[in-house]
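Let's look at subunit A:
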Amino acid sequence: MSEILIKNGFVFDPLNNINGEKMDIFIKDGKIVEKVSSKAKVIDASNMVVMPGGVDIHSHIAGSKVNAGRVLRPEDHVKDFEVKTKVTRSGVGYSVPSTFTTGYRYAKMGYTTVFEPATPPLKTRHTHEELRDIPIIDKGCFALLGNNWFIMEYLKEDKLEECAAYVSWLLNAIKGYAIKIVNPGGTEAWGWGKGISHLDEEVPYFNVTPKEIVRWLCKINNILNLPHPIHVHTNNLGKPGNYVTTIETMDAVKDLSKNGEASIHVTHVQFNGFAGTSWLNLASGAPEIADYINKNAHVEIDIGQVTFSDTTTMTADGPFQYILYLLSREKWVNADVEAETGAGVVPFRYKKSNYVNAIQWGIGLELALLVKDPWKIHMTTDHPNGGPFTHYPKVIAWLMSKKAREKTLNKINKNAKRRLDLPGIDREYTLYEIAIITRAATAKSLGLKNKGHLGVGADADVAIYNLNYKSLDPSKDYKLIKKAFKQTAYTIKDGEIVAKNGEIIASSKGKIYWVNSKVAEDIQESMLNNLKMKFEEYYTVKMENYIINESYLHKSFMLNVQSEV
Partner candidate 1 sequence: MEKIINNVVCTVCGCCCDDLEVKVKDGKIVEVKNACAVSLSKFQNYNGKERIVKPLIKENGEFKECDLKEAIEKASKILAEAKYPLIYGLSLTSTEAIGKAVELAEALGGVIDNTTSVCHGPSLIGVHDVGLVTCTLGEVKNRADLIIYWGSNPIFSHPRHLTRYTVFSRGKFRRERGERKLVVVDVRKTATAKLADIFIQVTPNQDYELISALRMAVKGEEIYLNEVAGVPTSKIEELADLMISCEFGILFFGLGLTMSLGKSRNIDAALSLVRDLNERTKFLIMPMRGHYNVTGANEVIAWQTGYPFAVDFSQGYPRYNPGETTTIELLTRGECDAALIVGSDPIAHFPVSAVKHLMKIPVITIDPHRSATTLISTVVIPTVITGIEAEGTVYRMDGVPLECKKLVEPPLGLKSDEEIINEILVNVKKLKE
Partner candidate 2 sequence: MKVKLITGRSLQQGASKEVGKLSEEYFNNVAICELDPSDMEALNISPGQNIVLKTKFGEVVLKAVKSAQAPHKGIVFIPYGPWANLVVDPETHGSGMPSFKGIEAEVFPAKKEDKILTLKEVLEKISGGK
């Protein structure tokens, strides 16, 4: 295959400790190599920044609830459309873009890997069909397990090994990548229209608690040696004072860290970082959460930043979405999934003038700025919940420039500005740290050994940004930062140039990453025998039809993991 030589760029590759060094990158046959022949195509990256392709760890891009969002909001698409070209299919944006547009827009921004963080196992075939229609980027999906009937029953009966075998079987069956937990126990209570408000409250009929569910799945994650820690959307999302629940959840798995590594990834913490007791006195719980993270090695988070726009909220947190509907009186989609989970979709507009929204905006940034170790922070907007992923350049600018933050601070609700610590925070992220939180740390957390870095052997996924690193003062020139991260000079995927100066010049089909977990055969067999009858009783589909064959995935990348049992 073709060879490329990226010449003279300023390279940022934190996983290999490269911090703005001027160096060449060599690509051959879709991989980073040590050298190339004279026949190689040369990209002159002088005065440009070269980074590994972006790795987005949490973005709602595919599946049943995302599509429900698309159908719910024709008005979201009307003014933001993409005309077809020789290379690209047509499509629409804005906050719930169509599949082709999703892939192209991510690629234009220099992202090359994106994970769908919440797929209901029963409907995951739908997720895979959509992922198949998202061009260029590599992808994967996390399986929603925090309200799963079988898991709660195994937990009640204390059958840890058998449950581990079940989770292994399930991830394999639906071609999932990680264990996702959303409002553990709470979404099941919502199956009856009820809610759960603290970690020790029992789930109706199943009589296990959220804390037990989180610990249980964390143990199973360890047993199965899964590449990514449990990915948790904590209870009480969106409730004033919920930062306490967040810290309690983090603390609940402190003793389960393996080799000092993260035992939990808490997601879109902004939504779970509220202090105060009501909407009137809502405040930021970021300082407390950041303090906990700074003192504890076993936690990593993604921020879920609000970007002040009209957007669409969508999560598997059915009860929270109902509360949001009650608050906003917007249109509301709810979709409970038998024996497993739920989902909700509600359009939402974040306004600078709104006290609560302004505090929310502050919380996300405070989290990133107050946590000292950037390896524990991943940059997300929980697309589209906090804002569309196309707003990432705004977030980068806010993190890198106090001036950028001040400009926005001067526009937000004045009471909120007074209430936040943010105005007093001077810290500014460096490009190196941005590279960490948008690609290096995320790839590492996901256990993707060939992504997020440019060492020899890595996938040749490269983003070249129009940023003259040496002459740049990001603090002052935040507008240049925004512009540069909006569209790359070049995006390279698997060694092929796919985007150039905001235009897609080649399309391709990305790979789907999934985990092939292996447990001992006898444990597997015994688990399946016990599962069959209950499966028929709880579900309305046959077990055989629940399973997705590898051939169903257009381009499969199987990650083998060996479990402890």
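Selection rule, in plain terms: all candidates are chains of the complex that A comes from, given by their letters.
Convention: contacts are C-beta pairs under 8 Å (C-beta built on N, C-alpha and C of every residue); 3 or more make two chains touch, one makes a residue touch a chain; residues count from 1.
Predicted model, so just to flag it, every value in this text is computed and none were measured.
> Can you pick out the candidate among 1 or 2 that touches subunit A in this complex?
Looking at every copy, the candidate touching subunit A is 1.
> Inside the complex, what are the residues of subunit A that reach candidate 1?
It is residues 62, 64, 66-68, 70-74, 77, 81-84, 89-92, 96-100, 122-123, 125-126, 129-130, 133, 149, 191-193, 205, 322, 325, 331-339, 342, 345-346, 537-542, 544-545, 548, 552 of subunit A that touch candidate 1.
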